[in-house]
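Removed from the display is one protein chain of the complex; every other protein chain stays in position.
Right after this comes subunit A.
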Amino acid sequence: MIETKGLRKSFRSRQGRETKTVEAVRGVDLFVGEGEIFGFLGPNGAGKTTTLRMLATLIEPDGGEATIAGADLRRNPGEVRRRIGYVAQGGSTWDEVSAREELVLHARMYGIGKAEAQRRAVRALEAFQLTEFADRKCKTYSGGQRRRVDIALGIIHDPKVVFLDEPTTGLDPQSRAHMWDEIRRLRSEGVTVFVTTHYLEEADALCDRLAIMDYGEIVAEGTPDELKRDVAGDVVTVGLNGSTPEAAQLLDSEGYVNKLETVEGGLRLYVDQGSIAIPQILRKIDGAGLHLGTIELHRPSLDDVFLEKTGRSLRES
């Protein structure tokens, strides 16, 4: 649904008398499949928004190519606009008009007739649970309500792809969970969703696949599970009642154990895939007649992935 090759963009910024060229995006290759929720993860200033704005026809790339929903970004931005929706980070509604008025106008800017635009607005208001305050001015809405209007605007013309730039930033936990549901609902309706975030939990919980961006480049791409597996595999902690040395000897020679550490009260085993390793560990310990207390599986978090790929923690950056 989205395919990019070597997408580049640099900006010139002036600091005093010197002009500096900042390479915001340095050659991004991406593939996003139909009906996916694709996450774009990275710290502030990594180039996520610049990439998104290029894909949404808002800024012209310096180089590279992209095809979005079958339309060529460089040669035919007008057609791309018809097929995509875009929801900006900072909001898109005007204080003095109502959600309904915004929805109707926005639909009409896509060339949709007045009656049809009004029908679509009604449908969107219902879908996003905005009917109750549909005719109140946008300035009276809460942050979460206003963000829902933004998203409803972004999909009023039934786009094939929708770009959401940090849709949950600044929302309280409840509104955020609500927003995740909305995004999943879009996917269930067959819309491809391209979403940027700097929340690891969000990328993990929401995205089918994701790319991690840092300093204008993609440093990792895959499903959240793939990415995490890539890093260190899983960690299995086994609690043993007293017979730790024997168990260590027993398990050290097993092929699926990459590394073994003795910790207080038991062992820590680094394995490729915990779900496959755990039954084997259980059988081995049981077979030797040792007493097993507890067994726990830890998955590495996306923060570990980020740390491994960029050399720093996302939380710190």
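One rule holds for everything that comes next: contacts are C-beta pairs under 8 Å (C-beta built on N, C-alpha and C of every residue); 3 or more make two chains touch, one makes a residue touch a chain; residues count from 1.
Note that in this section contacts and distances are computed from a predicted model.
Undergrad: Can you pick, from "3-hydroxy-3-methylglutaryl CoA synthase", "Transport permease protein", "Rieske (2Fe-2S) protein" or "Spore germination protein GerKC", the UniProt name of the chain not shown?
TA: Going by UniProt, the chain not displayed is called "Transport permease protein".
Undergrad: Touching the absent chain in the whole complex: find that residue among A:L58, A:A127, A:L250 or A:L292.
TA: Here the residue in touch with the unshown chain is A:L58.
Undergrad: Out of A:G91, A:G144, A:G239 or A:G265, which residue would touch the omitted chain in the full complex?
TA: A:G91
Undergrad: For subunit A, which positions touch the chain that isn't shown here?
TA: Against the missing chain, subunit A presents residues 56-60, 77-78, 81-82, 84-86, 88, 90-97, 101, 105-106, 108-111, 153, 157.
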